[in-house]
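Apart from one protein chain that is not included, each protein chain of the complex appears where it belongs.
Right after this comes chain A.
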Amino acid sequence: EEKMALTAETLKDKLTKELSAEYVDVKDISPDMCGTSFHAVVVSPQFVGKARLQQQRMVNNALAEEMPSIHAFTQKTYTPEAWKKANST
């Protein structure tokens, strides 16, 4: 069985499901689009009351399976409220 290449879409689905996220955007930022560098924006009510470090740990944990094959991963996490604020300015 051939191993499926990581895509932004599969990461997005996983994050949406695992974190009951309201909004997820994953961009493939690999120089050659080879699927090893990603930037993720995650908005989830599960982040409420949690420090930024904790929020990012939750994202890392949700992608624990994929992480070893990801070369670079950057992320921004928001609570629904923080997300609204960030988009209103």
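Methods note: a residue touches a chain if its C-beta (ideal position, glycine included) is under 8 Å from a C-beta of that chain, and two chains touch if they have at least 3 such contacts; residues count from 1.
Just so we're on the same page, contacts and distances are computed from a predicted model.
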Report the protein name recorded by UniProt for the chain absent from the figure; options are "RNA 3'-terminal-phosphate cyclase (ATP)", "Sigma-adaptin 3A", "cysteine desulfurase" or "Glutaredoxin-related protein 5, mitochondrial". "Glutaredoxin-related protein 5, mitochondrial"
Touch residues of chain A, complete complex, unshown partner: 52-53, 56-57, 60, 64, 67-68, 72-76
